[in-house]
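Every protein chain of the complex appears in place save one, which is left out.
Which chain is which? They are A, B and C, in the order written, and residues in each are numbered from 1.
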Amino acid sequence: MPRKQKKYRLKFPGQSDNLEIIRDTVSRIAEKAGFDEDNINMIELAVDEACANVVKHAFQGGGNKPIDLEIIVDEKKFTIVVSDRGTGFDVNKLKRPDMKEYLSKKRVGGLGIHIIHTLMDEVQFESVPGKGTHVRMSKFIKNEKKSTVKT
Amino acid sequence: MPRKQKKYRLKFPGQSDNLEIIRDTVSRIAEKAGFDEDNINMIELAVDEACANVVKHAFQGGGNKPIDLEIIVDEKKFTIVVSDRGTGFDVNKLKRPDMKEYLSKKRVGGLGIHIIHTLMDEVQFESVPGKGTHVRMSKFIKNEKKSTVKT
Amino acid sequence: MEGFEVTHRDDSGIAVLQLKGFLDAHTAPTLESALQNCIDEQKFKIIVNFEDLTYISSAGLGVFMGFIEEVREKSGDIKLSNMSAKIFRVFDLLGFPALYDILDKEEEAKSSFNKQ
Partner (left out) sequence: MEGFEVTHRDDSGIAVLQLKGFLDAHTAPTLESALQNCIDEQKFKIIVNFEDLTYISSAGLGVFMGFIEEVREKSGDIKLSNMSAKIFRVFDLLGFPALYDILDKEEEAKSSFNKQ
């Protein structure tokens, strides 16, 4: 484990009214890690999509279980793991949607995971039906990293 | 356990540059719980004092251990528990400072715990030297509670 | 907290929805009812003005997908205007500019309706 690794953990009730605070807090941590505004926006959206899926699919909109976020920052990578102990699903049946087909059929939904894959550098889904899901996504920290504290 | 209880958890590296994000995130949660601006400011300051003590005393400014915040919100009470696995201290030796004497001696420091006691409705310190400290503080939620979501 | 607000205006027969705040899975239902209202009132020429919108996620995009077909069948359209670069980037990411008329200014959206 590299010595400069920093870990953050957020656990919020799995309800959609918490998505805003989760986005804002993760954005702040990404800003501290040195990302520029564009990259912060991408991380914010990817995390929101993963958390919205927890509320909508894993907990099916109800219940009082937590969304659990772990954020690991080292010199090279900013990683967020979004975990739930909800319904789980069969990851092998996940197809990245064909956007042409998607748009022509004017389907509603099915965009979240596509967004996550597009915005993040590394993405990994682990899910056990009946047990829950872990979504691990990372963004590489390039040379853009500046001094992290503005005092 | 009342059904409407909500739990939040934040775990941040125990360094002073995280105090700002901790304050902002706790303030947002307090706002959602229905507190007005004055009460949010009091909660923000009390939490900051407890967390600053973790960085300064429990971890003596160094190390890579986490500050652990648990926030429990029910209809009546907003409770924050700030925990560390740092030095700990002898709670029985804590005296609430005599502010007259304090000011006349122009002493530096020793104000944090006084502030926490003054701003919060219930405060409890539990500490084991060599093991760590839990500071539990609550504010009652009065009739000021309004609708929590502004959509 | 910033929240989300939809303001409904009528501009000579065109329904204009002005969005404010953030549009995510929590606030998307508010936009959904606003669009449903337009349709219930038989208003099929709709402009959505994004000027004061600060954030959008796929839950927000999905709302438009849910209405576009019906509106176009009734010879109407949903035209989108005044997006910030940040908001446009999300639409662009998913190829929405191929499906929706996205215009710089509300005025342009209005005149493109009137030309039809």
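We adopt the following convention: a contact is a pair of C-beta atoms (placed from the backbone, for glycine too) under 8 Å apart; a residue touches a chain by one contact, two chains touch by 3 or more.
Keep in mind that what you see is a predicted model, and the values were worked out from it rather than measured.
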Of the candidates A:R28, A:K56, A:H117 or A:H134, the residue in contact with the absent chain is A:R28
Contact with the hidden chain, among B:A52, B:V91 or B:V128, goes to B:A52
Only one of B:K7, B:K65, B:R85 or B:H114 touches the unshown chain, namely B:H114
Subunit B residues touching the chain left out here are 16-17, 19-20, 23, 41, 44-45, 48-49, 52, 55-56, 99-100, 103, 106-109, 111-112, 114-115, 118-119
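Keep in mind that, in the parts below, only the chains that are shown with their structure count from here on.
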Cα centroid separation, subunit B vs subunit C, in Å, comes to 43
Listed in rising order, subunit A residues that touch 2 or more other chains are 17
Residues of subunit C that touch at least two other chains are 1-2, 26
